[in-house]
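Shown here: the complex without one of its protein chains, the others still in place.
Up next, subunit A:
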Amino acid sequence: MMEDLLYAEPGWTHVAIFFALGAALLATVLGFVTYAILAERKVLGFMQMRTGPNRVGGRFGLLQTVADVFKLLLKEDTIPKLADRPLFILAPVIAFAPAFMVLATIPFSENMQFANLGVGLLYYVAVSGISTIGILMGGWASNNKYSLLGGMRAAAQMISYEIPLVISVIGVILFAGSMNLNEIVRGQENIAYIFLTPIGFIVFLVSSIAELNRTPFDLPEAESELVAGYHVEYSGFRWAFFMLTEYVYLFAMASLTTVLFLGGWNPIPFLDFIPGVIWFGIKFSLVVFFMIWIRGTLPRLRADQLMGFAWKVLLPLALLNIFVSAAVKELFL
C-alpha cells in the first residue's frame, strides 16, 4: 500500500494518511520505550541477582514504567530563576524531534516502512546530529555548573564518536553501492554485511553505544561526579523528554544496526517461512539486549580515556576499514 501511496501525486489526503501512520509509529515507539525501560531494569536486576521492579502491575512489574510516566506528568514544573528561560523550554523539544525524525527512513520490512529516501543513511547521520545541540542547549540554559559540565562533555563526546560512526559505515556503502537503506538490505540477501566488514561492525557498535550516552560511555550523566549531567535542573515532563530522546535513539540505533549489518528483514537460510517483520524483531531485540548487557557488565570510563579512545583507536580503525572493505570487494565480490 505504501508503494502506491509513494508514487501517487501528493495532496492533503496524503498528509492525513502519513500523519495517521506516523502517529501510529509514534505510539509504537512510546510503547517500546515503556517496556524497554522495564526490560532494562529487569535484566540489570537479574544480572545483579536482584528481582528488579515487582510491585506495580503484578509480579513482573508490568505497569511500573506507566506509573512512572504518570508520576512525571503530575510533578510540579520548576524552571530556575537564573536559567535562560526560552532556551530552557526549547532544549527538550530540539533534542526529541530529531530522535523521532530519523525513524522516517528506516525500513522495518518489505512493506513496513515510511520514506524511501535515496540518501537514507546520510539523512540519519545528519538529523541525529541535531540532538547534540538540544543537549548542549539544555546544559547551558540551566545556568548550573554541573549541567554545563555535563552538556559540554556530552557535546564533546557525541561529536568525537560521530566521526568513527560515520566512517565505519563507508564499508557498507561500498558493498551496497547506495545510501538507500532498502538497497542496503537488498544487498544482504546472500550474506549479511557483518561478515564482510567485521571491523566496521565493531567500530560502529562501540561508537553507537557512545552516541547513545550509555554505560560505559555515560560520562555526560555520571551520577557520582556530575549529579545528573545536563538535566540536573530539569524536572517533570521536561526531564522525561530527555529520557525519551535517549530511548527513542536506542530504538533508532538498534534498527539501524539491524539494517546495516545484520541483514534487516532477510531470513537466515532455510528459515525463510518466518515473515520478515519477525526476523527484524529478533535481530533488533538482540541488539537491544546486547546494549543492556554491556551496561550490566562494564564500569564507566574516565573522561581522558574516553576522548583518547575515540580518536586514537576507533578513528584509525575506521579509516583502515575503508580500505580493507575495498580490498574485500575487489577480491571476493
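Operating definition for what follows: contacts are C-beta pairs under 8 Å (C-beta built on N, C-alpha and C of every residue); 3 or more make two chains touch, one makes a residue touch a chain; residues count from 1.
By definition in this document, contacts and distances are computed from a predicted model.
Undergrad: According to its UniProt entry, is the unseen chain "NADH-quinone oxidoreductase subunit A", "Fe-S cluster assembly protein SufD", "Nitrogen regulatory protein P-II" or "Sugar ABC transporter permease"?
TA: Hidden chain identified via UniProt as "NADH-quinone oxidoreductase subunit A".
Undergrad: With the full complex in mind, choose from A:N54, A:S109 or A:S178 the residue touching the hidden chain.
TA: A:S178
Undergrad: With the full complex in mind, choose from A:N54, A:N143 or A:S285 the residue touching the hidden chain.
TA: Looking across A:N54, A:N143 or A:S285, the contact with the absent chain belongs to A:N143.
Undergrad: Would you indicate which residue among A:Y7, A:F273 or A:F332 is in contact with the undisplayed chain?
TA: Among A:Y7, A:F273 or A:F332, only A:Y7 touches the chain that is not shown.
Undergrad: Contact with the hidden chain only, please: which subunit A residues?
TA: 5-10, 14-15, 18-19, 22-23, 26, 73-83, 92-93, 96-101, 103-105, 114-117, 122-123, 140, 142-148, 152, 155-156, 159-160, 162-163, 166-167, 170, 173-174, 177-179, 227, 232-233, 236-238, 240-241, 303-304, 306-308, 311-312, 315-316, 319, 322-323, 326, 329-330
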